[in-house]
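Report on one structure; see the data block that follows.
One protein chain is absent from this view; the other protein chains keep their places.
First chain written, first letter: the chains are A, B and C, and each begins at residue 1.
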Amino acid sequence: MLNTSDFSSHLSRVQASEQAINSSGKLHAAADYLPLAQAHLAPELWAYLAQGDSGRNQQALERFCIMPRPLRQLQSGHTSLTLFGQRFEHPFLLAPIAYQRLFHNDGEIGTALAAGAQGAGLVVSSLASQALEDIALAMRQSDGRHSGGTSPCFQLYWQGNRERTLTLLRRAEEAGYAAVMFTVDAPVKVVSLQLPDGIRAVNLSAYGEKSGERETEGEPRLRSSSVFQTWMAKAPNWEDVAWLRRQTELPLLIKGLLHPNDAEQAVSLGCDGIVVSNHGERVLRGAPTSLASLPAIVKTVNGRVPILFDSGIRCGRDAFVALAFGATAVMVGRPYVAGLVCGGALGVAHVIRLLRDELELTMALAGCAELRDINHECINDMN
Amino acid sequence: MLNTSDFSSHLSRVQASEQAINSSGKLHAAADYLPLAQAHLAPELWAYLAQGDSGRNQQALERFCIMPRPLRQLQSGHTSLTLFGQRFEHPFLLAPIAYQRLFHNDGEIGTALAAGAQGAGLVVSSLASQALEDIALAMRQSDGRHSGGTSPCFQLYWQGNRERTLTLLRRAEEAGYAAVMFTVDAPVKVVSLQLPDGIRAVNLSAYGEKSGERETEGEPRLRSSSVFQTWMAKAPNWEDVAWLRRQTELPLLIKGLLHPNDAEQAVSLGCDGIVVSNHGERVLRGAPTSLASLPAIVKTVNGRVPILFDSGIRCGRDAFVALAFGATAVMVGRPYVAGLVCGGALGVAHVIRLLRDELELTMALAGCAELRDINHECINDMN
Amino acid sequence: MLNTSDFSSHLSRVQASEQAINSSGKLHAAADYLPLAQAHLAPELWAYLAQGDSGRNQQALERFCIMPRPLRQLQSGHTSLTLFGQRFEHPFLLAPIAYQRLFHNDGEIGTALAAGAQGAGLVVSSLASQALEDIALAMRQSDGRHSGGTSPCFQLYWQGNRERTLTLLRRAEEAGYAAVMFTVDAPVKVVSLQLPDGIRAVNLSAYGEKSGERETEGEPRLRSSSVFQTWMAKAPNWEDVAWLRRQTELPLLIKGLLHPNDAEQAVSLGCDGIVVSNHGERVLRGAPTSLASLPAIVKTVNGRVPILFDSGIRCGRDAFVALAFGATAVMVGRPYVAGLVCGGALGVAHVIRLLRDELELTMALAGCAELRDINHECINDMN
Partner (left out) sequence: MLNTSDFSSHLSRVQASEQAINSSGKLHAAADYLPLAQAHLAPELWAYLAQGDSGRNQQALERFCIMPRPLRQLQSGHTSLTLFGQRFEHPFLLAPIAYQRLFHNDGEIGTALAAGAQGAGLVVSSLASQALEDIALAMRQSDGRHSGGTSPCFQLYWQGNRERTLTLLRRAEEAGYAAVMFTVDAPVKVVSLQLPDGIRAVNLSAYGEKSGERETEGEPRLRSSSVFQTWMAKAPNWEDVAWLRRQTELPLLIKGLLHPNDAEQAVSLGCDGIVVSNHGERVLRGAPTSLASLPAIVKTVNGRVPILFDSGIRCGRDAFVALAFGATAVMVGRPYVAGLVCGGALGVAHVIRLLRDELELTMALAGCAELRDINHECINDMN
């Protein structure tokens, strides 16, 4: 674990970050970090980060326009919300991205410091490259607002069987994670990256290290046995979800649902939230966009649990559109990793701030004083 | 102020301008000036001029085709109209563009000379870089048609409170402006340009100079306070519109409305005209196009006040389409500034003439003898 | 006039042409001539030829797909038709293109030789660069099928008043033209080409030479008088059409109609055919495509007179689509001029042959044995 003095020094750098980064005068929008990151990153790492992204998620979001409503009274406006028992200043959560030390030496701890300092939610990947306890601690300590700070959510990948999965869950609970986000849409994911020495999924057992993303690196294609007898034999199913629900009292979210029947099933099993996501198009080429899938799920869930929107958010305007369609909050992935690439924790902090400012600007121009004012009437289809 | 002899010399140059500019043989259409201006202008100035322009406004206009109706009697055709008590030869108004000395030393006075000489309407920005009295005088003196000439309209930005706003309004009234156009859609506008020495909003008080566009240059992003507590606290609201309406007997237009309910509100408060505009896409990225917003406003206003169309007009054909959808007149911005860049007052004059010729050609081929003949039956959707 | 021995020598070259040109092995389709012509032609001449062509006419045609219907009996299939009293082997007519000596020294006479040899219809422009009598003679003499050969149609531009128009009409009648095609959609047409020495509209009076296309070269823009008082004052109107109808017993076609009401008016005045055309987009930017306009005119005319389709035909497949929508025959312009550029009369002959072969191939694959088998059921919208 890092000691507290490391934190303090890192934290003061984060708090000074926006001024420093912004003085370059080139980074006016969260999306500006993406091309900059591409320029900085080794090509194979950029390819890994960008993998699958055809731009369709973003196009779906950009297709809607936002109606300006000037001359309204908005001085008391704000973007705050309560989610799973914690209060956040704005509706952006940092999505679980694996192996963050690939992108910057600050790694997941840097991301956590930035999230805490800027009031963002954080979801830590099962495939984190740093100890999950250190990451949670970093977030709590960098958050100046609360006594004790905000805690992150833990993203859980199925570990092949219930025993190993439970071991990982218990470790997250003990580290004080505030919720569990169970990712169910990636039983099979082909990744071509060879992890460099020294970067690995440090929180997983020997089995686990080889499960999840790493195990799937192209190998099954050479086997004569089929996808069904290999990968799918180790994938979780709805009975496992029901079992998992019984194992923890933490809020349990299911990430990676696009069909309303699956959302209904999750709610009926007692899950506390749905993450509508097509996994940034990394898993199934040509899956529906998250936005196309959102309305039917919103209708089915009908307010029983919060719905988080993931995949394609590049700016505050995108978040506005997702919220207008009924999402409670939004997750961002590649943009904050771009910030991590460019400036470590400082970069992540700046990306969060920019996203928040962009959302506030959009709300102000659209005449919305609070998140609940953002609805279907605020947008229309450009076509 | 300029003295009259300055005017005379400038004016004779303007009147000789078209021949000179056209002899180059390259500028056959108003839109031809835009790439030429891009080639002439410093990149950061072009970026400032083009900012936000995704081409969506123009695409919306170009999507409609115009039905040729040959063999009609059109010898007595014309394009003239009466607007807010003044007679114009054609329905083009020059939109309020800030700091025109950025683009050519002739500045707003050059634009005014051209407008007067070519019979165009003119709207002078609160952020003009020359004295508003000189600009009005230039327009009146260059207009050979009328005794006394045509007077410009004054574009008013809210000055943070009523007192400062009233001071500015009174000055415009005293200078003989013919109408007031209150821009309400830009309480928050991010501009990255650093104004060069010697170019500033000379008509504003010390407060005002820092308000409007300049104040918004990126700074709030570094504050921990939100958009709502900063910019929006100084923005006008509907009560301010009602107050403003009571302060002046000049015609009062509201610029920057896209929603029919807002247009209804403006009319019900006694405003004399609506400018349908998305501010050339400079303010809210992904706002609806002006053309998409026009029909609902035309239907709601139902002829009670004139409706001006702004954003995206690049040629006479575009103007024809906007008029066919119910606009009374159209405002042009970037094209005439491109003329200013390329040829000062001469360039602006040529752009206006080209726009007018293009509109006349379109009307002649569409079988329309007067502006009121231009209606929905003249166009159809290409799709 | 050319004498007969000139004709014979030229004609034998035309008849040998296809073999020679095709041996290059590069020209498999009529459309292949267009890029080749662009490569051969001086840029300003290509610009003149291509002027206005945005590709929308072709896109409209390509949007429809053709349903293959294999296994039908088609051995006795053919493409012949009777039009205005003459028999043609196929439904392609060469459109009236001005000043063809700009493109090849063979000029209109070369085009006429090719049309006669390949059984195409021919429409000769008022702005031909060779004597209209010589052109008609060339066509008749090169047509080996008929006793006396096929005669061309004369395209008539209004000559500013009835007297001059009648003079031109009478000359065409005396030269044995088989029909008159009155072009009504181009009272105003901006052309930037400066004609080279020795190329002019030789069939027009001193007035006429300056009328039509040449007169309109950019000049009116510098006048303070409007389009209405200049060009439109010399344009024909429906009363002139009625007058013209009374002046000749030849079949009279009206070229340049897109609105069904105008087609109805033409038929009710006794005209013998309608040419649905947007003048290859040369006149009114953003006019509807010819194909978009065809169905309503077909419905209105309802078989009373033949309907010719013009603008956008680049291959036999395009012709098939136009015929499926109800056209009786099609006119081609730019493709045959491309043939003229590349190979004079030989090139034109080859283009006609390719178009005919392409149409036959398409018909055979679509299971159509005759032109009258081509109907709406043969095509469907790709969308």
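In this text, a contact is a pair of C-beta atoms (placed from the backbone, for glycine too) under 8 Å apart; a residue touches a chain by one contact, two chains touch by 3 or more.
Small disclaimer: the values here were computed from a predicted structure and weren't measured.
**Q** From the touch rule at the top of the page, work out which displayed chains the omitted chain touches.
**A** When the entire complex is considered, the left-out chain reaches A, C.
**Q** Write down which of A:A98, A:C153 or A:V283 is the residue touching the left-out chain.
**A** The one listed residue touching the chain not shown is A:V283.
**Q** Hey, which of A:N237, A:S268, A:N302 or A:N375 is the one touching the hidden chain?
**A** Final answer for the missing-chain contact: A:N237.
**Q** Which subunit A residues touch the hidden chain?
**A** Residues touching the hidden chain, for subunit A, are 56, 184-185, 187-188, 190, 192, 218, 220-222, 226-229, 231-233, 235-238, 240-241, 256-259, 262, 265, 278, 283-289, 292.
**Q** Need a quick check: the contact residues on subunit C for the chain that isn't drawn.
**A** Residues touching the hidden chain, for subunit C, are 18-19, 22, 25, 28, 62, 64-79, 317, 353-354, 357, 360-366, 369, 380, 382.
What we mean here is this: only the chains that are shown with their structure count from here on.
**Q** Based on which chains touch which, is the overall arrangement a line, ring, star, complete graph, or other?
**A** Per interface graph, the chains form a line.
**Q** Between subunit A and subunit B, what's the gap in Å when you average each chain's C-alpha atoms?
**A** 44
**Q** Which integer distance in Å separates the CA centroid of subunit A from that of subunit C?
**A** Here subunit A and subunit C have centroids separated by 63 Å.
**Q** Which subunit A residues reach two or more other chains?
**A** In subunit A, no residue touches at least two other chains, as defined above.
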